[in-house]
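The structure appears right after this line, and notes come after that.
Below, a portion of the complex is reproduced, with chain positions unchanged.
In order of appearance the chains are A, B and C, and numbering begins at 1 in each one.
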């Protein structure tokens, strides 16, 4: 099976949406048994919801059983604050619905974990989000009688990365969970994208947690319900892309482009043009790797892009987690 | 007893040296039963070592039984990098001796905890130190055979503050200690000073850990051997001072100044001039507090002062903790 | 004359309002010949407008002939974003009226100069404001036909300080004015306060420019119409205060406090209590200075305070300078 073959390769995507696209490529109806999905678009925002229901679906897609929501906003890098507010509101609404769908109730306490490295801009998503989260847990601990209705206990930590702490972030989070005893962990992380146009324009929500090797850093242990003892929702944004991925994607686009003009592109691209995408990627990597050229890269304007998308997520979480925080003015709670 | 009276007041000092000075004020020989102390000065650095040996000494000084070392460097705010290097080297030597004195051996694993708030400059001592620590624990965990001799496992975390995480930093550290299992915790924290000239010129080392209410933030739980299960050394630097303390200190200096010229200062200062220091401080606080004027303040140049002293401590710790890191070029390991 | 005597002393205030208060202290009606003033309070914001009309008024107040507006917002340090938005709106309205009063029309081009040092938090007011200014001059230069109505050409620079550039900021600004040819310069600067409660709660607008020795840094040349060839409005915020000023102010407050309870405070404070304020200040400085203790200090939370007030000023300027920018949503234009 082609799909099975594909899953053999490391497709270098942390996004279920991309995995699904690859799995259904060339198929008629785009339906995969054991997988439910729907999507809608409005105001420049495409929202895709997917549930991988059983092992068969998981096999086909190459992703774990679970719920996935993806927001795609191609114009999100344009710096348009009106659009950013809309995305924050959409994110809040989706996240609230997501919590309901997976059975988290409105008073459950939440620990938000901002994974990644402060000092590496494209890896700083988690820490920047955490900095803009409205934390309330201490009010519930210190003066439970005085907390207004419409809030739940929220705490937030940025555990750092192995290279700067000497401790697996997974271990740090486990230790904190054991002491702070949240009902739910939400882990925010930067991801590697499968194409440059995904970078800082896509947000994924998944109830499958964070897995070893996912995200930008080299995690060796994950953050999952098995490890933490409480459910873990992962929020991921692609912020970097491999040079080899850029090359491979672009060659695809070049081939597609030429095909529009020339029915038979064989003389144009020879064997190279007929390679499977993954074969070609392997070839590109084979050439770039020994030279140390297969770097992870990020757009020049990454500082601004990170600030913008982190604010969208933090605003959205603040509104989704606290009923008293209105999705209409959600952006007011961050800076 | 005057000393007993003094200890009743909150003297607002986290420094054992200041507590000792207050306890021995007006005494002949400056010796307190149950307390051993010595001090030496060279190159603009005064090093004071003290041991409070028993409950009687603790009562007299108003500090816990334990070992204390203080480095005073009045010129440390001048921005002289040569002096900073000397202080880092002195600190390293003192810290190494301190570890030996309290029975920590050369291979014990260490977790360095940087208390305080990244976003509040005078409270950022801990986080800045942590950022410049050479962490090695992960090498010992992942490839123990390949670690060169002369290193020990060191890890480092900045747990944040209650107001931004929603969790007591003490709880976070406890959770991390339970997972990372260090033999020793070293907690770095910013303190309130009893006088403006102490600010960013004094470093205290103590094996009594961090206690509730000490430091700048409002800690309600401490970091001690009792809580953590392993010894905890506190490293503290005064970085702020109360407005009321400035007023009180200055009035003292004004009185002293006038006494040099005028034998009888009664007509000059009346009752005010004859008040006990603490009485006067209470009066000043009584006036300032209701108006919200008793702020904690810090020198205008605090950004640079914090960077300099944090580098001194980080360099010193790197050299003291790893035999392979030389105290001669200790400054090279931080930036 | 007492007032004349007062002006002899360096009263260490850059605020006309404080100068006026000192000048009218002890007077019946608070009116000074040659000086017009009015003030109003609402929503926790007190606005004082003053015009020093002639040389006599200038002599009395100890400030130059010119227009002055001061906003005092005692609660501005509380972190209340609703109040901050109100202050931004008030500031915008006052600034717009100020421009009209001094004859600047709605299409005049403006250069905003952010004085001060990026790396010294309490001196970074100017640079932070500049970073949040909506600049438009380049659109007028590059595509004048396409600029929407309701905007004027605005440019903004942060010239740095003598210690980091090696050039007087006044010289840098002069050079830029000669090339960019604005009709008006607005210079934003941090000031030394005469009391701790002024710090980051007061904003002054004046059409007298920036004068040598004012502000926190040691300026030797000013920014005035004489030097620049175009009018210069100074916007100032006190962000630091001398330790000696804190002491002196507090002693005043102590004396006042005691007087409420004890009609005759002579036995309480002796000669000291009867000194002129300036005499006492000189005494305090005489004691603190030789010890290097008369530091400029700033509240511990200065990072947040600076960000808040800089955003108020930047939002206010954006709304005041561009008709198309609405004072209702003025805060949306900064981050």
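For this structure, a couple of remarks:
Basically, a contact is a pair of C-beta atoms (placed from the backbone, for glycine too) under 8 Å apart; a residue touches a chain by one contact, two chains touch by 3 or more.
Only a predicted model underlies this, so the values are computations on that prediction, with no experimental measurement involved.
The complex is a homo-oligomer: 3 chains are shown here, and the full assembly described by the structure file contains 4 identical copies.
By definition in this document, only the chains that are shown with their structure count from here on.
In summary, the pair chain B and chain C forms a contact in which both copies contribute largely the same residue numbers, shared numbers making up over half of all those used.
Averaged C-alpha coordinates give centres for chain A and chain B that are 42 Å from one another.
Centroids built from CA atoms put chain C at 47 Å from chain A.
We define each chain's centre as the mean of its Cα atoms; on that basis chain B and chain C are separated by 37 Å. Residues of chain A found to touch two or more other chains are absent.
Residues of chain C touching chain B in their complex: 119-123, 196-197, 216, 240-241, 243-244, 246-247, 250-251, 253-254, 257, 266-273, 283-284, 286-288, 291-293, 295-304.
Those residues of chain B whose C-beta lies close enough to touch chain A in the complex are 119, 131, 135-138, 153-160, 162-168, 171-172, 174-180.
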